[in-house]
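Got a structure for you, written out below as structure tokens; questions coming shortly.
Omission of a single protein chain aside, the complex is shown with its protein chains in their original locations.
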Amino acid sequence: MTLWGGRFSGKLDPAAWALNASIGFDQRMAQQDVRGSLAWARALERAGLLSAEENVQISAGLQAVASEFEQGSFQIQESDEDIHTAVERRLGELIGQLAGKLHTGRSRNDQVATDFRMWLLDHVPALDGALRSLQESLIQRAESDIDVLMPGYTHLQRAQPVLLSHWWLAHFWPLQRDRQRLKELALRTSSLPLGAGALAGAPFAIDRQALAQDLGFHSPAPNSIDAVSDRDFAAEFLFCAALAGTHLSRLAEALVLFCSAEFGFFALSDAYATGSSLMPQKKNPDLFELARGRTGALLGDLINLLATLKGLPSAYDKDLQEDKPAVFHAYDTLAALLPVMANALQSLGVRAERMRAAIDPGMLATDLADYLVAKGIPFRQAHALAGQAVSLASDRGMALDQMPLEMYQSLSAVFGQDVYAVFDPRQSISRRSALGGTAPVAVAAQLAQARALFAE
Amino acid sequence: MTLWGGRFSGKLDPAAWALNASIGFDQRMAQQDVRGSLAWARALERAGLLSAEENVQISAGLQAVASEFEQGSFQIQESDEDIHTAVERRLGELIGQLAGKLHTGRSRNDQVATDFRMWLLDHVPALDGALRSLQESLIQRAESDIDVLMPGYTHLQRAQPVLLSHWWLAHFWPLQRDRQRLKELALRTSSLPLGAGALAGAPFAIDRQALAQDLGFHSPAPNSIDAVSDRDFAAEFLFCAALAGTHLSRLAEALVLFCSAEFGFFALSDAYATGSSLMPQKKNPDLFELARGRTGALLGDLINLLATLKGLPSAYDKDLQEDKPAVFHAYDTLAALLPVMANALQSLGVRAERMRAAIDPGMLATDLADYLVAKGIPFRQAHALAGQAVSLASDRGMALDQMPLEMYQSLSAVFGQDVYAVFDPRQSISRRSALGGTAPVAVAAQLAQARALFAE
Amino acid sequence: MTLWGGRFSGKLDPAAWALNASIGFDQRMAQQDVRGSLAWARALERAGLLSAEENVQISAGLQAVASEFEQGSFQIQESDEDIHTAVERRLGELIGQLAGKLHTGRSRNDQVATDFRMWLLDHVPALDGALRSLQESLIQRAESDIDVLMPGYTHLQRAQPVLLSHWWLAHFWPLQRDRQRLKELALRTSSLPLGAGALAGAPFAIDRQALAQDLGFHSPAPNSIDAVSDRDFAAEFLFCAALAGTHLSRLAEALVLFCSAEFGFFALSDAYATGSSLMPQKKNPDLFELARGRTGALLGDLINLLATLKGLPSAYDKDLQEDKPAVFHAYDTLAALLPVMANALQSLGVRAERMRAAIDPGMLATDLADYLVAKGIPFRQAHALAGQAVSLASDRGMALDQMPLEMYQSLSAVFGQDVYAVFDPRQSISRRSALGGTAPVAVAAQLAQARALFAE
Partner (left out) sequence: MTLWGGRFSGKLDPAAWALNASIGFDQRMAQQDVRGSLAWARALERAGLLSAEENVQISAGLQAVASEFEQGSFQIQESDEDIHTAVERRLGELIGQLAGKLHTGRSRNDQVATDFRMWLLDHVPALDGALRSLQESLIQRAESDIDVLMPGYTHLQRAQPVLLSHWWLAHFWPLQRDRQRLKELALRTSSLPLGAGALAGAPFAIDRQALAQDLGFHSPAPNSIDAVSDRDFAAEFLFCAALAGTHLSRLAEALVLFCSAEFGFFALSDAYATGSSLMPQKKNPDLFELARGRTGALLGDLINLLATLKGLPSAYDKDLQEDKPAVFHAYDTLAALLPVMANALQSLGVRAERMRAAIDPGMLATDLADYLVAKGIPFRQAHALAGQAVSLASDRGMALDQMPLEMYQSLSAVFGQDVYAVFDPRQSISRRSALGGTAPVAVAAQLAQARALFAE
């Protein structure tokens, strides 16, 4: 059975059928399809197109269909072109010809757009929760690693010492932005296509405000043509997913570095590492590598939909069917990655002594310049002097904090014995106490802010 | 002069210099750089790092630099690596060594992120205005074309008749979503990096709340490492641009179709068409084609930045410099396309008679099914009967509205003489009066809603 | 069982295991994995690492494993991390501890790269064949539609009349280029990684030339580090697939247009069209729309791999595992689309009279200019005169071939009575007889060339 055979005499070529059928992936929206149909039946009753008794029967039938899906007993048949067809076919088997009244005034165009939005609205909270779990993991690490000093990097060169807690929190905020974007996206998604028909609107007195309320949508879509052709919400979701994936990838990239023998900042737990079939000594950060690797596919999903949309005129074209594999794939990817990342972070062993040892005195050169600034030297000149000190120390093969005072004074008479106090990284960190800085007091405030936002 | 030569003895290779220098594109942020420096000088004064007198001198110097940029008299020199260097170099020429105090506690990392966000915040309103102009153009067309009937399409096959006004408005709402996204993006962009230093925060008592207020930012960025490495705002802008471009492309695709001889729905004005160097009769919709063609580059800009970000660990890496060419290009593309689109829409001649003629009676087959529904036949059965009527008419080479009653009755006795009333497209349109539908009453309501939102 | 547990005391977290395991998709390379192992066993024997007897036993065991895969009786177990592990695990069950000798000197890094290249080399011919089928379909159409005239378009505006055969053949050549690219890609893919070990090469006297010959590879990869990290062949395949998809999409886009009521050039067969659940009259070109729609995902697959590769240093990283889902997906997409397209083309009904009717006299304006050129007027001036004729005819609401001679002569005295002969489209077509042109003689030559190349 198809829902459209009336005017056709020939049958679809089997290979074409296989290409055309979407039941393989859209059955994932079975519950949404039934819920949408239940609400549509109520709307038809309100509009006088179904009697109360008919609605009761149809609704009972739909509930039975939903139960079959829930219990896994629903039998998809080869002739079920898509989930809408499957549900209506089964409904007919259960309640007879009355099932044929359900599709009154509705098209698969507005139906699928509704199902898909409902599916997304149903799953955004789960994704938000998964992002939140990773945030919680970061906060916990920030709390427990509060006393650990590490080198901060720019250009992958040692730059300035920071608190490890501060570094963990640097990965909290991008996820907070991801969650905010998802929230805004959800509101935009909550615009109901149902009642738009194929493209021209519903020909009966359907109360779309009531229908939207019934289905928990914010409001009915304001234009029926836009309602069936708009896939902005899917593109926006794919962008949010790609950017969230990018955040995971950046964190993972850093962790892969920090788990290398050369950095040696973290020790991998056996629960989140794998070995080599050839090299017995290997312990590999596969999970972090996969977080990077799978993000490539999230970028692909995004470009997939945008490239497809770009070529279409407005209104519904079959190409739009391909929105779902992309969105489902992106969702599944993040839903698999996020909890593993959250747990993997907890399992990392912190090698504080390696981190501390990596803070060489050269990283305090900015503090050396600031020391001169405090003595009244303009920063630009102070920067040059500190640079010369670095150069001089390097030429002599000395560390900055080992260089004798007279060598400093050969550069500028302003240098005094107090210069050596500069080279305490904990002091350096503590000086950066302005809001958002790495000083313990600022990090404590940041943690409080993160905790508060996160609890929202 | 570079801002970093102190520890270096050799000079950068000239080809490497050319590759490295960003002045070619970042000079576009000259005004933002100066404004940011003015605020930073005030922050330094508040923190006691500049005297009031020093701030007055520095500010006067910066104002002079800004004037030179405004008047086009600023001379960029080959040694100006970037806009920050150029401004500080010139300031030094104007006010001497005191200029060297300006960079105290600041890094180009937080400075460039601040400049770039300011530039974006300065330009979002212009883009919003350009989107608004196109919306206004669509509203005007919807108002003036209110009486025109056209065929609505799905799968590029004639589907159901709609009002041309309704079709124009179908392109209004995507732009409304674009504007909403830009608004949200602007709020997220309004998080101030300045005071984050290179990555660890400001080592002096900089009041970043006051600094944010001074520069008109919503709030200071909460984490200094994130502050210098976050380019989410740029990626989000590029996504908004790519999606807005996609909307233009979809509208343009439809207009190219509708301007073809075969559709013939619109006549191109000479002001928005070009000809052929070979074929004297040609009148081509180049502008609409370019709206499609340039959207490809917007997708490219987006993938450019995402692919780059994906590979980076957190914190500042030089790769981030490449965010600006992408964002500038995307902005320029939309800023050029939108006004031309807005005007080109106005210039189109509507060929209402061609549109009306394209509404063949077959497009009323859904209404035929609905006619049977009104007579008590379940929709699914009604759909099949209408399909058979289409098939029968097609076999006999007749239009649906020409097929004699007995042929209808050969399919079902329910058909009566009143069936012919179905085939009036204006009636069909009027029936779709539910919210968001194409009926004149619904379109009038939609227009009012559009006008109201638009005025916000 | 994993192949790497020796040094590990803890177990992998179950969610991490699920994320890490690739057996879900790499089992598709089972036959290649076994074939590669058979050749490796022979290489080990040649190098004196297996006795002849041992090789016989291992080979018999591997053959048994291959049979199980072929017959579908192979039982994948939850602990089978990947296809390599599954095969070695099963081999051990069949032949005991001797199975443990197979992996001598081999790593999964060189093994998987070999399997994957073999898989691709095994499947390129099938893809080539599918492209060839579509080419054959185009040639057949070109042969049977040789007498049909149609309007040729540029900018979707009617440009010049062409033969429908010529238009069909315009889609033959891009596929020829696709096939050429695949052929070149196959040669590049035929570089054998096996023997590269994890990255440093084989520590035993493995004869990699003989091994390459044994496996049918062109040559052994020249550098062991490159051998395990090179995924150029996969990226190149994804590009070939994306471009081939783009060719399908462009053809499909044209066919969707030409199947619209407005163009009406082709009639869809029931075997390659679908209907609407709401609108009984609809007959939609879904298959062509899907050819466009699925190409988006091919672009996504390409960008997926490139973005992932871009961020990796040389040598093997786990991210590379994600190359396979992308390549398999791209292959499957084309393998499903191409035969349907080939058959769908055959099923199209040509509406020659609609095509002929769409050739309006304005399309002969270039011929009008050429007519003037033949009378000695420089082309640029001739073009302007023809343009004025078009404009004059348009003002008077006349077709060019209906405009009286005196009106032509009002533009230039050169016009004579013979001007009306210009407006025969068949003449216009015949004049374009230079190589590659649309004249019947040129198209016949082109067809012969296509047939010859195609047969290669």
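Lettered A, B and C in written order, each chain numbered from 1.
The definition used in the following text is that a contact is a pair of C-beta atoms (placed from the backbone, for glycine too) under 8 Å apart; a residue touches a chain by one contact, two chains touch by 3 or more.
Just so it is clear, the model here is predicted, and its values are computed rather than measured.
J.: Given the contact definition stated above, which residue among C:D226, C:D270 or C:D360 touches the chain not shown here?
T.: Missing-chain contact among the listed residues: C:D226.
J.: Using the touch definition from the top, which of C:A200, C:A357, C:L405 or C:A421 touches the missing chain?
T.: Touches the omitted chain: C:A200.
J.: In the full complex, which of B:I58, B:A326 or B:L345 touches the chain missing from this view?
T.: Spelled out, the listed residue whose C-beta touches the missing chain is B:A326.
J.: For the full complex, which residue in B:L62, B:L211 or B:I303 touches the chain that was left out?
T.: Among B:L62, B:L211 or B:I303, only B:I303 touches the chain that is not shown.
J.: In the complete complex, the non-displayed chain touches which residues of subunit B?
T.: 2-13, 15-16, 18-20, 84-85, 103, 106-109, 197-198, 249, 253, 269-284, 286-287, 289-290, 292-297, 299-308, 311, 317-322, 325-326, 336-337, 339-340, 343-344, 347
J.: To test your reading of the contact rule: which positions on subunit A touch the chain that is missing from view?
T.: Touching the chain left out of view, subunit A contributes residues 153-160, 256-257, 259-264, 275-286, 289, 303, 306-307, 310-312, 358, 360, 362-363, 365-366, 368-369, 383-384, 386-387, 389-390, 400.
Operating definition for what follows: only the chains that are shown with their structure count from here on.
J.: Most remote chain relative to subunit B, going by C-alpha centroids?
T.: Greatest centre separation from subunit B goes to chain C.
J.: What whole-Å value do you get for the distance between subunit B and subunit C if each is reduced to the mean of its CA atoms?
T.: 33
J.: At least two other chains touched by the same residue of subunit A: list those residues.
T.: Residues 3-9, 103, 109, 197-198, 249, 253, 292, 295-296, 299, 302-303, 306-307, 311, 317-318 of subunit A each touch two or more of the other chains.
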